[in-house]
Each structure stands twice: as structure tokens, then as C-alpha cells.
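Questions regarding the structure given below will be posed in turn.
All protein chains but one are shown at their positions in the complex.
Labels A, B, C, D and E are assigned to the chains in the order they are written; within every chain, residues are numbered from 1.
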């Protein structure tokens, strides 16, 4: 890493060694995922009752999200304070306490060590030293912030408030989908992508590709450059949102430049695409990226959080949690389930993206000293009233360089 | 490695980077497995006749154990002196000589190079230089020590005698099972554990877990904290043994603290557990760990050696060789085969252990700078007349730090 | 790497760390495959028409061989100039242009960037900066040299001519098989060998093993030490050829030393081996190694190029392209197809070699500080009129040390 | 020979045709193995056991299957790959009226360009099969895959 | 249709039931496929060929199989996992008196939490099967696995 070059302030070139270097990855875990950021760990609706827990990750760091008897949410490292056992092996479930199987050290749902078997020994023999204190051996606790049913964790000692962290512009878009209504989890999709995690953020901060790559979006006008759109960021550039409005399947000046526009492509079962408006305002799609591990997807009526779990420099898991609202009627739920066909590992749209990310990683890995070119829409970082720009990716790297000191 | 911290003399904390760091692993191969230690390579009974051979390992270093015509045992590196071919591919067998297939350089059963085809060339053309001497190209020979049918090898120039290496206390326990009677090999079990090799030693030097983790041991009183037991070590602390006596399936003050005690758990076929006493003294179980790669298991009537073969920092192979005595009657052999159900990759007891080792490695890997806590039974290293202690693990690391200069 | 020892000028010992060290591998990619060498990328006959393309590699560097409208051959990196996508995913095919799927940047068959969608934005919004020039964003083009239907590429700025690179001796042998006649591709074999790529060159520069290892060659006299043979090199020693003449299946002074000679081994269907002479001169087999990634095989009537694609220090792909001549009659084609049974991953001869390379890598990996011994036929580098020598391997490493500055 | 065994043999034929359509790039034949109002869903084991309604692939009619095929042919962008189905343990579970309830285990092996063959997915099929003009067809197939994790993209149906 | 082919179909049914019991967490049904005095052994290929008597899993009665199930339910501690059996090449080898000697090849794929599906074991079944109240049951099953090495723990029977 040390001997790698990246001209200070350069945002229109991203060197490819960033995506494969092991030292860069280690520093990312420490400064980004382990730093003063808020990482998405799950939806509160996944752990509705006391003792309900869910395995999750902060970067590649295994944690457990668990609701305690008071109803409060806790996030603890999935690592026993005794000898490091990953005590929680079930992906989700309900428990009255957290017990490590190896020596049955038992923690309460807040992570406090409550019992150490044979601690006093037997018949005056063995056991822990007299000065051994349970308080000294709690599970590592992470900071927790919940907003409207979405749960974040932070390993930082004193993270900012989630609201300040998001900033007003991002908060408004966040609250647009998470408006306080109870959420209903519809299900999950998980995929392991053989590519660096940053490629996922670039993809969702890149409205340019959507108008070109995705036949489904372009042909059916779900997301296309010639429709009213904007790119919005927070002041740091680390968060962003692509906002757009649905159009129709008709040719235009723009579609002429889009090889993916297929005027004759028709669905035999149109139920796949029968969106209804459900959010205030004109926007029919808002894709929001929240630094450093969350994407909030609202495309027509399909809603999902996408969590990134890094798996070394060359892979990441993408975990999609699809949801609706507790007050959805059957028709709306059916609609969400049908539209989910667009998304995920088998998504009529998303397959294109997961393939592109793997093609990207395969292409850039052999050439660490080559670089990506990010000049679309200029060379600066600023909100735009259109989507023919890579500004949000430049914003991402501006913040990335600051945090990584690269 | 260099920049990792471990306070000098500290034995109650074991930093987790020890289990995953590649440099630490390389140094272990060099100083521990490649150093002045005796590594178990097999039982003499596996190579009963002249020319019988067995592939084995010293740490991760491939060797061949072979008996020569004189009946002597030899251990040679499984690497041709010509161009490095791993010449022995069959796991076991019988051979009159050791021939490398690539150019048929042929070694005798002691590893001496005996023939180099076309060495003199043909019609005065080619062949080896006049000053080429067969003596200069023998296979690498390791030091060999056998005691009562158990074979050890050492890569050190001048290793101590095996007896001095074990020390009187360990030697006595070793001779308890290996009392000079001819051994009969009953079979093998092999498993690849995704964890660092040291976790295996910690496990067998840790009597604490046995009383808590293993329902079978606890419930049927095979090994339990409230039974007369002791932990014995050699003077260095590198070797150790857990000694205990069988009890019954009845509740006690201790079982109250053992969630794994299930008074109502009954076997439908009791033949699985019908041990008979076969060794002098009260002990019904002796689990001995011999630095750096051997565990000798005597649990009721199931006897086995367990060899560790390291596979990088993150994995090791555990090779179980089950045996009895040549003079066992059919009933005793049947008993050993039944009790073997407790052990190995499918062991009613051992499965718990292999799972714990994988949980441990999964838990500690993401937190290299966290550490294990070893305070049970005090903070010192000393033999104890009970099993509520981690003293033998502390003893292991005391010696480990010395040898590794860490 | 830095701290590894290799006495200057030493050619009779090859230290084993050369085969497994990651830094050595990286330097090989840079100085050997990425340096002023000519790497084989394919046969012109595989891309006969305009737009025909073939995925290939230079070392481990992915490229595309494509014929343009003018009929000229081009080799470009398989990496989009925009954001690094490996745009070509089909192993072979025909295209009118090279389009990257992610944002549809479109290159002509020479690699020139021709179109960037939405480059001018829409309605005056977005798009590329005014000073964005297509010329600045072409695909990386490699140097290309073709001789008699065989295509080479070079990443060097100013590589020598292919003819000078090969030198007169190698050129003559090259032209013996590639005599200008149109080639007909018969098919491919591909295998992934778990060994370092250099082992493949050692194998084909080593006539010694052929007389000993290969029962088929020895028994049927296809290649044997007691037959008229020679080893020829270019002046640098980087290229070489083993030349020999077919003998019969009869015992000789030499076969006495060859355990692989089996006088009684007979084929039930002799059609497998019914070679006919088709090249001028006495030689019936010429195996030529062309630095750094090509082997030209002429054994009886089976002809093939073998391309090495490195896959890290511990593996390489061996890609066999079997061919004949456009003017072969049916009988000759049938003959080539039958004799192909000797070669490839299932080759009656070649299986021995691929196994030896894996045995070698398995044997040398655990002993980085041990070394291969190369003293057969003396300690120098010189052409020989016989095959009982390792001189061509010494020649290879003499050049290797120069280029690698090791 | 028992009705039961005979029916199993027919179910095996149906599964063989299903696998062949997907593995031999005869995708257009795949929807023909379903009745017009058939449902087809691919669900991860965890969610299936929790009774969550989402599916990774969710088709409510043969027409939707045909749309999937059309998308594979004309819309989606993906690297070429070879898939290979191994179907085992085909068993008829019960007949209820005209509907045959059946199940089977499957594994799908995948081969990507320049890569070795790997396990892509394993799991089970839960089927409702009916006879249409004497031929068995799927009225419903639920693919429950054992791993919650998909390696890369799930381009083709399982 | 020949007695031989018919018998093979029944053996395939027995194997399908065996696989389903283990893969679908219906462990309690697994011992019911064996007669009371059945033996069940899992042996690595090397030891099997050397004729060594040890088994990785060694049961001498159906009761011991039931004890195995009980241990899995109440005693052993292990990470949750999904197993998937693929059984192929079921063949009747000879009938000797009431005993049918049969064999088959198997592969078991395993999926651990947050991991992709991998090959866990492959090998063959060597069976002695008898008819009890008209139903085929195992009198003996020896599982000979090709690898001498088990990846991690062999929690469930193969």
C-alpha cells in the first residue's frame, strides 16, 4: 500500500489497488467500519420480542442484535469474553440469556456476564481467583441507534447522533420510506459477490449505468436518463440518493443512445409491473446509499434494505431484507412480492449489477496500477438535477480519502 | 507479528493474533515442530515388517516412516534429493526400496541414494559429472525414537533422549498405557478442523470444559469435576495429563452447576458404555498431551493416539489411531469398538470439541487484538488435585513463549 | 524474497522458494511476462475472419485477440478504459465492435474508443466535460507479431522482432512445423496444474525424464536415451528444443537401466501408434520451448501448441491447441486424433508429466530453503548431441536470473 | 407393478425433462412443463421454515415463466455458464384428488468461464403435479435451497 | 417386468426414505428403516480395504441408532447445518436366502451458516436388506466414504 501512488485530491481517477490490497482492507475495517460510523445491523421488526436475536455484522465483524426484557435493542460482539468462542451459531432465534457452550459462561441480554460455572470451585478447590470480577468480563457492547425501525451499530466510543450523521437531506429521504409505520419483513435474499465492497456503492451511486445496462429499467421506463431525476448527497458526500420518476415504454431522443431500449419487448404477464403510487411527491424510485454498509431501495413498490458484509478485499455478501408495512393489504403485499422479481440474486434488473461487479473485479485485479475514470457530469462533487453524472461516486471517494488518510 | 503486544511473563491472557498470524505460524514450524522436540509420527505396529511404510508429518512437514530390512525404523523427508518430488504418494504400503518416479533415483530404506539411472551416460555421452557422489544426495533423515511401540521423530541435530524429553511424571503415565505389550491397530479417524492447532491442546489441557460441555461425560459420570481428579505436568509445563475416575449418573452439589447433567438421559443399548477396568490404579481416564503434536487418549477402554498435522494457521488435521493390545480377547475388542463411538469426528463426546474449536477460531479471528482469559484455578502453573483449573494451558503457553521468544 | 539466498551464477542448484514466493511471482509478471518478451496468445486460424475474437492471457494478464476488418490481428487488454470491467466474457466469438456492457462504451476492433453514450448529456445537462477526448481512453493495446499463423503479443514498448527474439536455431525449428501452410485447428485441451509454471518448462527442457518416466515413450521407442537425439538452444538459453528419432520396442544396453521398458507390453489396437513421416529430416519428435509461455509439440503426427497461463505461484493452466494442416487428408486427420491420446490431461504419456509437476510442487513447497540439483550432463549450458543432460534447464535459469535480477 | 412405483417413474421423467430443458439451453421447453396457472418459487431454507412469503424467483403463471425465459434471452446481461442438475430421491408423497404431491432432492453444479466446476446450489423440490392430456405437469414447484447464500447471480431457474 | 428391476425400484424407495429422514430433520424415522438387530457402520475407504474393524460410527442394534438420534437431539453441541443426500446407481447384487445384497453410490452436500454449499462426503453404501411385514429394511448398512478425511465434524449419519 505504502508504495502506491494516488495524487492528493484526485477524484476523477480511482486506482485499482484500492480494491485488492490486503492492507487497504485492514485499514478500512479499522477506520471505516470500526470507526465513528453507523453500520446497519438489521430491522427492529426482525427481533420483535424480548430475547429475540439476529446474527449480523459490522463490516466483517460478527455481532448479535438482541432485544432485552426492557424492549431495548443491544448489539454485542459474537465472541465470548472467556476464550473467544463465537457463542451464537443460530442465524436468528429467541433466548432468555446468552450462554457460551464451551464453559457455559452466561451473559444477560445486555451482554453483562452473569454466571461462571464452578467459579468458587468445589470443596474449596479450584475456581476463579478471589479478585475475579464478573463486571470485568462482559461481552463487547456496541453503540446502538434505532430510527423508525431501522437499527444501526457503532464501534466508536462516542459516535455522533444518527440524525447528525445522516444530515437533513438524507434524513428526509430516509424518513420518506421509514415514516414510523410498523414494518413487516417479507423475506431475505443473500448473495456472495466476488468483488470488492466499494463496487457495490459505486453501482448504486451511478445513475449513468441504469439508463444503459438494464433493459428492464430502460425499456419499461422504470429508471431512465430522460426522466426527471436528481442526485442528492449529504454535505460530506458519503451518503447519497438517486431520485427519479417513472416514464413509459416509448422511444425518445435519449433512447436512441440506449442500446438496451427494446420497444418491442412485452411482458406476457403484466402483473409483474403494476406499480401504484404510495409515497408523497413525484418520485417513483429512490435509491439511497448510507455510508458505509447500507442501501435503502425503493423502486416502485419493492422496498428493501441491502446490507454489505465484507469478506476480505475480493468478496462481500449482500443481504437483502425485503419489507412492507404492517398495514399493507393483501393486494399490496402481492404486488411487493411480484416486483421483488426485479431485485436480488435472480433479479431481472439486479442480476445485471451483480454480474457487472464481478466483471469489474475480474478486470481491475490484474492491473492494480491502472485506474477508473470518473469524469461524467464534471469533475466536482455537487447535487445535480439529472442523472448523467458520476458525482456521487466522486463524493464517496472524497470522504473515503479523508477517513482512510489516503 | 513484530508490532503485536504481549506483556512479558503474561500467562493469563493469550492474544488472538497468535492463532491467525502467518509469521507466527512460520516461526512455529521452525522453532517448535522443526526444533528440538519429539513429534509423534505413528505406531510401530503400523509398519510391522521390513519395507512397510507410512506417510506422516512433523508439523506440516511431510515425512515417510519406514522399517528397514534390519527391522530398524527410519523417518525420511518425503522429498526427492534430485528435484524435490514428493516421491511417496501411497498413504501406506510395503516397498523394497524408495524410488522417485520422475527420474527413478532410488534410495534404500534408510534414505541412502543407491542408484541414479544413466549416471555414467551412454556411449560416453552425458550422465553425471565425474565428481558426483551418491553419498551427497541422500534423503533428509530425521532423528527417530521409539518407546513401547510409539514412534517419534525430530528434525533437530541433537535432540534429548525421549525419556528426558518426557520427564519422569509423563513417562510413568505414558508407560501406563504403553506398557510394552504388543499393540493392535483397530483403525483410524481423520478430520480437518478449521481452527489453529493450539486450540486442540488447549482443549485437552482444559478439564474445566469437560464437566460442562459434554452431556455424555457429565451425565454418565465418565469425567466430571466432582470426581477424584488431578492435573499433572512435566517440569516445563509443555506436557500434561488429566487424570480422573469414573462416577455415576447421580446428581450432586456440582451437577447443580452443570447444565449438561441430564438425570433422565438413558441409553437404549447400554453396551455402548460397559467399561471394564484394565489398568492398575483408580484412574479410569487419562488424557495426556505430549508437546508438540500428540495426545494419548485412554477413556474407559477406548485407546487412541491423536496426531496433529498443522495446515496453516487456520486449520489442522487430527489423526486418530485407535488401538488395543495383541492379547485382547474378542469381548475386549468389541468393547473398544463400541466405546469408539464416543470419539472422533462423529464422537458422542468429541463432536462437541471439534465444534468448539471451530467456534473458537471463528470468534477470535476477527479480533486479533483481543485475548483469551486464563484465570481459572489461579494464575500460576502447578499440578493440582482437582480439575477446576486452566493451569495446564498456562503451562503450555509458558513453554510456548520461551521456545517462540514471544 | 529479499532475505533468500542464491549464490550468484549458481545454476546447478535452484532454491525452492522460487516456486512459492508471492514476491517472486509478482516480479515474474512484471519483468518476464510484462517485459520485453513475446508471449503466445493463439493461432491465427482461431480467428479466421473479421471480428473473430479469442480470450487469451499474457502470463496472468487477460487479453483479447481480435482480427479487425482489414484482416490485421490486434491484442488488447480485456479491461474497459472507463472503470475496468472485463468486458469480454465469451471465450471466443465474432463481433463488429467491442462494447463494454456496464455503460456501453464502445471500442472498435483495434481498441480505439468510438462511442460514449450520453457523452454530451441530455438537454444540456450532464455528460462528459468539454475537454474529454475519446483518443485518451482507448483499450490498452499490446504489440503483436504473427509468424506462419502463430500469434504472439508483448506488453513492452519496443520489443525486438520475433525473428531476432527466437534466433536462427529456434526459428528454423519453429518453421519446420509452422512452414507457412494454412493450419487447421482440431481442438483444445485445458488443465489446471497445482504447481508453479516453471516446473512445466523444466519438464519439457528435461529429456532425461522421458527415457525413464514414460512407459509409453520408452517401451514403444518414441523417445528414448539410446536413440539419436540432441538438445538445441538459442544463444540466451531461454528457448530450447529436444530433438529425437523414433526407435523400436527392443531391449538395449540403455533399456536395462530403464525400469519403464516393458518388452511384453503390446497394444490391442495398433492404430493408436501408426506414425508416418511428414517432416523433412530424420527427427520424429521435436519438443520446443519458447520463453516465456509456449511449448510447440511435434511428437510423431500429433501437433500442438501448449500455452502457459499462470495462476499465482502455486498453479498454472496449460492450454493445448491441437492442429493439423488445411491440406491434411482424412487418414492423416484420423491419425492425429488417435495420437492425441498420448497428450493432454488424459494423455497416455502426459498424465505422467502433470502428475510429476504436482508431486514436485507438493514436495518442494514445505522446504523453501532446500534446492533442486541440476548436474546431469555437466554444470554448463551448451547444446548437446544427446539427451542425458539437464543443460537446457540450466540455460533457462541462467536467463531467468538475468531478467529477474536474482 | 404398483401404481405408486409407476407414478414415481413418470415423476422421474418429468424431472429429467425439467433438468434437460435448463441444462441443455432449451429454456423455451421449460415453461411447457407447467400448467397455465402454475406457480414457481425459489425460496431459501431459513425463510421457508419461518413461513416468510418472499421468493428469490416468484412466478404466478406460466406466462411469468415465459417472461423469465424472454428476459434471459433478450434482457439480462450475464457471463456464459453451464449448469448441471442432479436430481435424486424423487418420491410421491400423497395423492389428493387430481393433485399428486411429490418431492425430490437436487444439486446444481455450475461452471463459469476459465473456472472449475463447483457446487452452485443444493436443496429440495416440493411439487404439486397434475395430469394434463395424459401428461404430468407441474401445478406448483417450490425450490427450497439449503444455503441462504447464493454464489454470485442466480441467472437460471434452479 | 423382471423381478430384478422391480426389486431395484423398491431399493430406490428405501434409499429415498433414508435420505429424506436425514435431510429433512426427521431423524426419528431413520432407525425405523432398520430391523431390530441391524448393524450400521461408517468406515473410511482405506481402513475398509485393509479390513480394520474400527468404524467412525458403529451401531450394533436399532437401539444404538435410536441412542444416536437421542444424542443429536439432547446431548451433542454443534452448529446448525443442512445436509443433502444424492444417491445414485442403486443396484441389487445378489439374493441369498432372505437377504438381498445391494449397493449404491452417494454424495452428501453440506451447508453451514453463512457459508456456501460444499461437498461433505462421497462414497458407497454396502447393504443387506430383508423384508419385514412386506417392507424392505436394512439388516446392515456399511457406509464406505472415499475420503479418509472428514471436514470438521460428522454430526449426522451419512
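What we mean here is this: a residue touches a chain if its C-beta (ideal position, glycine included) is under 8 Å from a C-beta of that chain, and two chains touch if they have at least 3 such contacts.
The model shown is predicted, which means the values in this text are computed figures rather than measured ones.
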Chains on display which the left-out chain touches in the complete complex: B, C, D, E
Full-complex contact with the absent chain, from C:114, C:148 or C:190: C:190
Identified contact with the non-displayed chain, of D:27, D:57, D:72 or D:87: D:87
Given C:152, C:197 or C:216, the one touching the chain that is not displayed: C:216
Chain not shown: contacting residue from E:35, E:103 or E:130: E:103
Residue among E:86, E:129 or E:143 that touches the chain left out of view: E:86
Which residue of C:181, C:245 or C:338 touches the chain not shown here: C:338
Residues of chain D (touch criterion as defined above) contacting the omitted chain: 1, 6, 9-10, 13, 15-17, 19-20, 23-24, 82, 84-88, 107, 109, 111, 114-119
For chain E, residues in touch with the removed chain: 1, 5, 8-9, 45, 86, 88-91, 103, 105, 107, 119-124, 146-149, 151
Hidden partner chain, residues of chain C it touches: 91-92, 185-194, 213, 215-216, 219, 262, 265, 267-269, 271-272, 317, 322, 333, 337-338, 340-341, 344-346, 348, 351-352, 354-356, 358-359
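Definition applied: only the chains that are shown with their structure count from here on.
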Joint neighbours of chain E and chain B, given as chain labels: A
Same-residue or different-residue interface between chain B and chain C, half as cut-off: different
Pair of chains joined by more contacts [C-beta pairs], A-D or A-E: A-D
Rounded Å distance, chain D centre to chain E centre (Cα mean): 26
Distance between the centres, which are taken as Cα means, of chain D and chain B, whole angstrom: 48
CA centroid of chain B to CA centroid of chain C, Å: 45
Sequence positions of chain D contacting 2 or more other chains: 77, 79, 148-149, 151
In chain A, residues with contacts to at least two other chains: 89, 91, 101, 192, 213, 317, 352, 356, 359
Interchain contacts (touch definition) - all pairs: A-B, A-C, A-D, A-E, B-C, B-E, C-D, D-E
